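Note that this complex is displayed minus one protein chain, with the remaining chains in position.
Letters A and B name the chains as they come in the text, with residue numbers starting at 1 for each one.
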Amino acid sequence: MEFYLFVLLNGLAYAALLFLLAAGLSLVYGVGRVLHLAHGGFFMLGGYMGYSLYQWAGNFWLALALAPLLALAVGLITERLVRIVYGPDRALEQVLFTFGLAFVISDLTRFFWGAQVLGVPPPPVLNRPMGLGPVVYPAYPLFLILVGTVVALGLWALMRFTRFGLEVRAAAGHPKMAEALGVPTTQVLRRTYLLGVALAALGGVLAAPRLALAPGLDFTMLILGLIVVVIGGLGSVTGALYGALLVGLADSLGRTFLPQFALAVIFLLMALVLVFRPEGLLGGRR
Amino acid sequence: MWALELRQVYKSFGGLLALAGVDLKVPLGERRALVGPNGAGKSTLFRVAGGESWPDRGEVLLFGRRVTGLPPHRLAQMGLARTFQVASLFPEKDVWEHVVLASLAFHPLSRRPLPRRLGTLEDQALEVLERVGLSQRARTRVAALSYGEQRLVELAMALAQKPRLLLLDEPLAGLAEEERERVKGILQALPREITVLLIEHDLDFAYGFADRVTVLHQGQVLREGLPEEVRRDPQVIEVYVGKDQEADVAFPSPSSPHTGPALLEVRGLRAGYGQGEVLRGVDLEVRPGEAVGILGRNGMGKTTLLSALMGFLPAQGEILLEGKIVPPGTLGRAQAGLALVPQGRQPIPGLSVEEELLLALRPGRWTLETIYELFPRLKERRHAPSTVLSGGEQQMLAIARALLRNPKLLLLDEPTEGLSPLLVKTIQEVLRELSRQGESLLLAEQNATFALGLVQRVYIMEKGQIVECTEAAYLRREPKRLRMWMG
Partner (left out) sequence: MSRWFPWLLAVLALAPLLGGAYALRLGTEVVAWSLAATALAFLYRTTGLVSLGHSAFFGGGAYAVALLVRNIGASAYPFAVLSAVLLGFAFSLLLGFLGLRSHGIFFLMLTLACSQIMYILVKQGFSGITGGDDGLPGIPRPPGLEEPWAYYLAGLALLLGVLLLYRAFLASPLGQVMDALRQNERRTEVLGYDVRRLKLLASGLSGALAALGGAYLVGYRGFVHPHDLSWTTSGLLLVMAVVGGMRPLSAGVVGATLLIALEAFLSSYTDLWNLFLGLFLMTAAWTTLRSRRATHVGA
């Protein structure tokens, strides 16, 4: 019985990380109609920056707070560039451009941090087992689940109750009309992009104690992020949440019972959704 | 056997019922014109007849055979050819290749994977080009052709298919005078074996060309019969021009004569889509507190005019608001004080009624409270998603959110399209009230009587230009003059 609980909790913790990555990816698509293939790079960048900050400051929490800000600085530059390929009917150019950007980030990261596997220990307060009734489970993944929940709620509140959220939804729903009503869509897009980058980087730092920081992480995470947003529905934060939960749990279950085919099954799910319900299981925007 | 038959066809898009039980029977060899105001469902009917859309309910029969649910290419094989309202061509190919492709369609040659001589097909293609008058331009890439020539290519392709039934979607729209004459000649000279179904807003031509006319209104067949009968039918006239309302009382007469500097000045506005130029040098002005109407039939450029003013498409010429040139993009113009009530209402998916209103809100006379007073229905429905509202409610929302911009000038594009007569009356009252309160309005409308009931001055547009500018009162007194322009 406790075995299944572990599988569940592992899946949820993974889902939290996936959500942080996918939420931004989904939002940027919703508002700018661009699939930001360099998003995995920001996740990885966040992780590496977190590593360096930790080495410098010796404090995990500081690294957690500062890494997303540093990533934001990079994001300010890349947003200017990605703006060139915003818009529908530009799949080819978007793939090329954001792919190219991903390669640039990938190599620069390798240049600065090298190719060996790096790691960050969880902060001492979380680096211990927790008692969950009769069962014992490490604290850190529970912390991840907590963070994921808080971020999900926060994003939901942001979208529902703030002016920014309203403008994001308007720009995603009907960009032309939104602009005719005074919504500065270019600015909205820029802020959405930066939000996405910050979330991805946050995910990267949080992931550092659990996953290995090594070249290739960016593309691995990107693929998973794509699966999540496709399944959940491009353009929707709730879609990213459900997609992340589904993929996280499927991955955890798969690893346990069908290790050789786990990932293949997830891809199959993605393919099926693309064929039969391209707007995602939740039916995202148009 | 009928060439084309539609039996109780229903078709809806999103929440809108475009065709509501249409029955149509076109006999072999007949020339039928399909007319009706914007939003009546004509284009949808063509799509269904052409196999591009499948009806929700009902049957489509082509030459007596059931074709409901078949893809377009099967219908083409049975002898159906159509032209599109906006030329749908192959940008990188030349005129010759277009016509050859059209003739090649059901020929076994089309499956040859190695180069082959085309023999008689080439002669046929030449002949069609000659008929249409494009033989000189045969080797020109269509991207380099004028808009009128592109439409001629559309026609040539349709003819090259050797059709038994020809569906023509506004073949004269957007053409220069000389090209119009040419097309009219070609159409008149079509052999009688070909059945023709024609959508056209040039009612003179349509009535002259057709054997019978079908009038569509709000997705249903309103009237069908001989051209002269239909033309004089009071119901048809009402649908196009609007009901002569006896009850129309005191029209809003300006409390002060509208003098002083103009609020909006437009000079020499030219704009178009792709190759076609729709606006050919438009001049107009709106003075502060004035309600001005732009009348004209469909396809004459009214929507393009408002879209250009709002910055949705690039345009040449001058647009001045309060004496200053307006910024180039939509956002800039919205901030400068222009607000648009767009054609088709355009609610924003994902937002509730109140959210749309809050989104639009700018400081000024209109607030959320005053808007709710004006539109109590919106207050009732304020938490509903804007897309599930009825047509009339959406129209009120569109007006409300434009008002909440507290604009200097309110642009309205066909606000009565697709609305029941009762709602039309309601909207008219709302707009009259706004005008009374001193709002400046620029209204583009097809329904002339509606417009005349609330504006002071009228511009009439014909083929992308202003052809007349009079006081609304004058046109009210001289309905014959109005009929002349509105058909």
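We adopt the following convention: a residue touches a chain if its C-beta (ideal position, glycine included) is under 8 Å from a C-beta of that chain, and two chains touch if they have at least 3 such contacts.
Worth saying up front: this structure is predicted, and the values here are computed from it rather than measured.
Undergrad: Give me the visible chains that the unshown chain touches, in label order.
TA: A, B
Undergrad: Could you tell which one of B:Leu6, B:Leu19, B:Val67 or B:Leu89 touches the chain left off the display?
TA: Per the contact definition at the top, the residue touching the missing chain is B:Leu89.
Undergrad: Which residue, A:Arg90, A:Lys176 or A:Arg210, contacts the hidden chain when the whole complex is considered?
TA: Going through A:Arg90, A:Lys176 or A:Arg210 one by one, A:Arg90 is the residue touching the chain not shown.
Undergrad: May I ask which residue of B:Phe13, B:Tyr273 or B:Tyr474 touches the chain that does not appear here?
TA: Result: among the candidates, B:Tyr273 touches the missing chain.
Undergrad: If the missing chain were put back, which residues of chain A would it touch?
TA: Missing-chain contacts on chain A: residues 35, 81, 84-85, 89-97, 99-108, 110-111, 219, 223, 226-227, 230, 259-261, 263-264, 267-268, 270-271, 274-276, 278.
Undergrad: If you put the missing chain back, which residues of chain B would it touch?
TA: Touching the chain left out of view, chain B contributes residues 50, 52, 71-73, 76-77, 82, 86-93, 97, 101-102, 104-106, 109-116, 118, 142-143, 150, 157, 161, 273-276.
To be clear about the criterion, only the chains that are shown with their structure count from here on.
Undergrad: Taking the mean of the CA coordinates per chain, how far is chain A from chain B in Å?
TA: Measuring from centre to centre gives 45 Å for this pair.
Undergrad: Can you check the complex and tell me which residues of chain B touch chain A?
TA: Going through chain B, the ones touching chain A are 310, 312, 329-331, 334-335, 339-340, 342, 346-351, 355-356, 358-360, 362, 401, 405.
Undergrad: For chain A, which residues count as touching chain B in their complex?
TA: Within the complex, chain A touches chain B at residues 166-167, 169-170, 172-174, 176-185, 285-286.
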